[in-house]
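Structure first, then comments.
Removed: one protein chain of the complex. Kept in place: all other protein chains.
For clarity, chains are labelled A, B and C in written order, and residue numbers in each chain start from 1.
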Amino acid sequence: MSALFSTPEMTELFSERALVAAMLRVEWGLARALSRAEVIPTAAADTITAACRIDLYDPDAIFAESATAGTPVIPLVRTLTERVDEKARGWVHWGATSQDVVDTAMVLQMRAGLALLVRELRDVADGAASLAEKHRHTVMAGRTLLQQAAPITFGLKAARWLALTARQMRALDALRSNDLPLQFGGAVGTLASLGDAGPSVAAFLAEELGLPQADLPWHAERDRIATVAAALGVAAGAMSKIAGDVALLAQTEVGELSEGAKEGKGGSSTMPQKRNPVDAMSAIAAARLAVALVPTLISGDQEHERALGAWQTEWVALPQIFRHTAGAVGHVRQLLAGLEVHEDRMRRNLALAGGTLMAEALTVAIAAKLGRHEAQRIVKAEAERAVRDGITLEEAAVEDTCTAGVLSADEIDRALDPTQYLGSADTFIDRALASFRQQT
Amino acid sequence: MSALFSTPEMTELFSERALVAAMLRVEWGLARALSRAEVIPTAAADTITAACRIDLYDPDAIFAESATAGTPVIPLVRTLTERVDEKARGWVHWGATSQDVVDTAMVLQMRAGLALLVRELRDVADGAASLAEKHRHTVMAGRTLLQQAAPITFGLKAARWLALTARQMRALDALRSNDLPLQFGGAVGTLASLGDAGPSVAAFLAEELGLPQADLPWHAERDRIATVAAALGVAAGAMSKIAGDVALLAQTEVGELSEGAKEGKGGSSTMPQKRNPVDAMSAIAAARLAVALVPTLISGDQEHERALGAWQTEWVALPQIFRHTAGAVGHVRQLLAGLEVHEDRMRRNLALAGGTLMAEALTVAIAAKLGRHEAQRIVKAEAERAVRDGITLEEAAVEDTCTAGVLSADEIDRALDPTQYLGSADTFIDRALASFRQQT
Amino acid sequence: MSALFSTPEMTELFSERALVAAMLRVEWGLARALSRAEVIPTAAADTITAACRIDLYDPDAIFAESATAGTPVIPLVRTLTERVDEKARGWVHWGATSQDVVDTAMVLQMRAGLALLVRELRDVADGAASLAEKHRHTVMAGRTLLQQAAPITFGLKAARWLALTARQMRALDALRSNDLPLQFGGAVGTLASLGDAGPSVAAFLAEELGLPQADLPWHAERDRIATVAAALGVAAGAMSKIAGDVALLAQTEVGELSEGAKEGKGGSSTMPQKRNPVDAMSAIAAARLAVALVPTLISGDQEHERALGAWQTEWVALPQIFRHTAGAVGHVRQLLAGLEVHEDRMRRNLALAGGTLMAEALTVAIAAKLGRHEAQRIVKAEAERAVRDGITLEEAAVEDTCTAGVLSADEIDRALDPTQYLGSADTFIDRALASFRQQT
Partner (left out) sequence: MSALFSTPEMTELFSERALVAAMLRVEWGLARALSRAEVIPTAAADTITAACRIDLYDPDAIFAESATAGTPVIPLVRTLTERVDEKARGWVHWGATSQDVVDTAMVLQMRAGLALLVRELRDVADGAASLAEKHRHTVMAGRTLLQQAAPITFGLKAARWLALTARQMRALDALRSNDLPLQFGGAVGTLASLGDAGPSVAAFLAEELGLPQADLPWHAERDRIATVAAALGVAAGAMSKIAGDVALLAQTEVGELSEGAKEGKGGSSTMPQKRNPVDAMSAIAAARLAVALVPTLISGDQEHERALGAWQTEWVALPQIFRHTAGAVGHVRQLLAGLEVHEDRMRRNLALAGGTLMAEALTVAIAAKLGRHEAQRIVKAEAERAVRDGITLEEAAVEDTCTAGVLSADEIDRALDPTQYLGSADTFIDRALASFRQQT
């Protein structure tokens, strides 16, 4: 059921067929590079590149054989060799080791995957930006430790989602731009079978594939892969934060947000009234699956010049972490695109618990006269009385001589108006929007 | 490439098709149970059970629809309902909630998966037991912190693998026998839509499916699932320990074990001499993938009567952890079945570093005369001299008046004979074998 | 700040001083066992045991030296040796290896730690049992995917907490009873330095320490430790589930539960009205910390006869997982002990969203006349209308000729009464209580 927690695009990009295609692209680039460096004959290179077409191969057969071989490159190279004529045969895969091919193929996939994620994150950010602007003045309860705390605007909340998402875009984009180079080292990272031609073949190969070169091979130094995996985990976690907020605000008892309705979405097999927040659920599940894969991808348990075990886990874990991160992003994108905002309910919820979420505001007003210490003591007592007696904080304040002695009824009323206690919310929204617009 | 790190049997058992088949079996059992409890007409039950055949369904279509619905049960129930006539239609899925169906289906899969693992672990244990018996007297170096420490037998090492494996068999078998009951609670765990008939329907359903009943529904108390996941992680880790030992002993410089050779196995795309320990590699990779899934399956983040996010991750993570644990077990099974033991190399390696791994033995011999403290001081100096000067510990001891003063050359020779310093190795082998045979 | 997420008792039990005391107890037992097996003189044993008193040692000094030695046992044995006279000196630590001492010491700590957890879990279970009985008839909303679903009783919710907790008690108790044996194998698990006396010394040592024997040493087979760690993680996760439920039910907008008030508890540095669910928060944080440690403790990366790296992580991770699991249990214990249940709010919340959580119940009533399919269609439309028009489901049903055609106003009223739609809730409560009482 992993399709529930991915997107079709990313599933395709990291399919087994796509991996075979990417490995063939590496062999294609290698043949061209070897030919340009005059290591192999041009004719041989032409024959080999012509055989590097994915439709000539059966990925299932290749992966079936991999289980015995221990790597998909051996059956791939064998099959590719069969596809070329006698003269070219000896030049297939020349100078490379299996890991060069599978690593570089995965680099190609990862770079495409990162680009796809950045595009999808931009949609999420756009969605958040729209909400931030539209709901700049929509007052709602801010909540800390799941308790109403003091008022905010829904625009501010969306602006924080925006800033969070924009940071993920930047982070993933920077990784794609800088940190995923060609892998090319031969058997043990010396390119020995190429004699002196190693560096020039490497340079041509990087050029053919549109990849940056690495200073030196990195078969057993997987920190770049680890960093990508970790950044995906962080991005997935970021999506989980947004989805979690929506799910909490969509609770029956809160009712401030709903996911967009859609035929067949979020129903129950038995409860006709149900409209489950399915996108939030799927984003959270996908994020959890992505985050869980991070430690196995950053362990550094990499023996000598090529590892036994830890490296190979990447073949499964990397595609999964890309797929599930994409799932988290994709579901949050849908979530924000269709989000229903119930402004009236936001307003009504401000009055719950007697409007005691304005206690800090009242404290500030009183503190100007009596100092903060005394003000806190007074308002704490009033807030407790309000909750105990089921009256509003305003009623408790008006009836309390401590407050009434220093503030007029009008002043109390003003102090308790949530729309007047939003501080720098607007400034922060502006900053988040400006920063995002500058970035894109 | 996850097939490299699983087995065909387990992959099949946790395929999406198998899940649909299991869910249909639950609906089948439910219809029969409802009929036996006289909640629905027998005729309706007959019609429904007749429609619960997997070949009437298209799993791909069901999972495609699940992405929107948020659960595969809604499209399944819809399709099943379409497959029955007007009269039965109203009775399909009666009394159950989606989670009852998918949880119980997964329980059926997990129970089969555990049984399969126990069978495969028995093969591993048999392999280890054979090695323990056969190599009861094959002396080799025991190693601690990757340094030669003192002699053991390969039989003892195999006996420890055996005991480890046998414990995993017991643990998984116990879980299968006791801990995975029916899930049946209806919308919120009250079975309210069944009126008073809930407990009797539950009892019939458990009987139909051959499952134990639970005291009460457990939609949001996932400790049983967590315990299974954790036990799989431990078992996978156990396999990783065995595979790791083999990989270390198969190092070129150690050369005490080799994986069985097989056409196309463990070669290199560029190095003709290579015979890579592919089964050990795959077992380790599979185990790492299994272990990584444990935390996400034991978190306990389960809201109210049915969770949002954490529960649904099980749909992906549970099949994966079963598949990868099976992969670890399967590869270790193959590993032990074909293992080549190089006894001569084991013997020769005992002489490395001047045979200083006998230092403790020599200490014990001298301690009888001079006390352990003095003995340790003497032998430490001799061992250091042996390593420094490239002579044997025996030579150093014979030349050292401290030792020569209390032990004759013969006594020194005997003290330094690895075959005479094996303590209770044999007893421990016997115990491991006896315990395993008693268990099976 | 780890004290926030532990308990004083468990912190003490796994303190560094307690570890030194436990290691001394092992050396004490070893001296006695060696003497009983006539391996060392009784007088030497007496001298050694007399020196095994914790107040003779400076734990800080021992651990400072450990950083260089790589194990705390070497400085401990050195110091212990200094504490005894010349004649006994040679017999200190005879036959054992460092790991025997530290492993067995940790086994002693773990067994005590498990017993402590079982006691604390019993308090949690008692608290849940009281709530289950007291609130057997307290009707509240059951919630799935954070949406109101159908009515339950708070007693049923507490009964599920009880069953969950009782299972953790059983699991931890079983581990303590069966699975943590003596570690005693000498340098490489052969007990070679004891000649033939190994098994009898081991038997005496187990007896002295009140521990079960193992079939064979388990220096590098850590599955028992892994299983304990995993069980702690599951138990911590179980506590997190309860704490999470309470935190959600204590939200300002839900208001059905509050943590018990206490001077200085759960306030805010700035918001006078705040009463934060501090116990729930701490239990969740503690559980997350415990669960995070599980994978590192179950990996199985254990080389040969004694591992390098993975084993030693236990020295840090095991005390932490015990401490944090205790923290989770301890905070939930406090949470349940002081829990305030707001029955009126539970009742009032049932009417939210027009009482649409009774939609399934109404469906069942109509289904008896029109079949479930038609009933679902009718009630779905009514529930949607109720939400859209801000009327109750009852109003929508009475006004809808489809329903009014088959049910009288009285029948509708009865169908929509939450107290009449609780199914087997009571039976399930009884079962949970009976099972717990039978267990204890």
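We adopt the following convention: a residue touches a chain if its C-beta (ideal position, glycine included) is under 8 Å from a C-beta of that chain, and two chains touch if they have at least 3 such contacts.
Quick caveat, the model's predicted, so the values are computed rather than measured.
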item	value
Missing chain: touched chains present in the view	A, B, C
Touching residue (missing chain; options B:Ala141, B:Ala283, B:Leu370 or B:Leu433)	B:Ala141
Residue touching the undisplayed chain, where the options are A:Pro75, A:Gly127 or A:Gly186	A:Gly186
Which of C:Leu293, C:Ala361 or C:Ala375 contacts the chain that the document leaves out	C:Leu293
Contact with the hidden chain (one of C:Ala3, C:Leu56 or C:Ala409)	C:Ala3
Absent-chain contact - pick from C:Gly113, C:Gly186 or C:Gly300	C:Gly186
Where the missing chain touches subunit B, by residue	141, 143-150, 247-248, 250-255, 268, 270-277, 281, 295, 301, 349, 352-353, 356-357, 359-360, 363, 376, 379-380, 383-384, 387, 393
Sites on subunit A contacted by the missing partner chain, in the whole complex	70, 81, 89-91, 94, 97, 142-146, 149-152, 156-157, 159-160, 163-164, 167-168, 171, 186-196, 198-199, 215-224, 226-227, 230-231, 233-234, 236-241, 244-245, 248, 287-288, 291-292, 294-295, 298-308, 360-361, 363-364, 367, 371-375, 421-425, 427-428, 431-432, 435
Interface with the unshown chain - residue positions in subunit C	1-5, 16, 19, 63-74, 77, 93, 96-98, 101, 186-187, 193, 240, 243-244, 247, 262, 264-271, 276-278, 280-285, 288-289, 291-293, 295-296, 308-310, 312-313, 315-317
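The rule we apply is simple: only the chains that are shown with their structure count from here on.
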item	value
Same or different contact residues where subunit C meets its copy subunit A, judged by the half mark	same
Rounded Å distance, subunit B centre to subunit C centre (Cα mean)	24
Distance from the mean Cα position of subunit C to that of subunit A, given in whole angstrom	32
Two or more partner chains touched - positions in subunit B	97, 186-187, 193, 240, 244, 288, 291-292, 295, 308
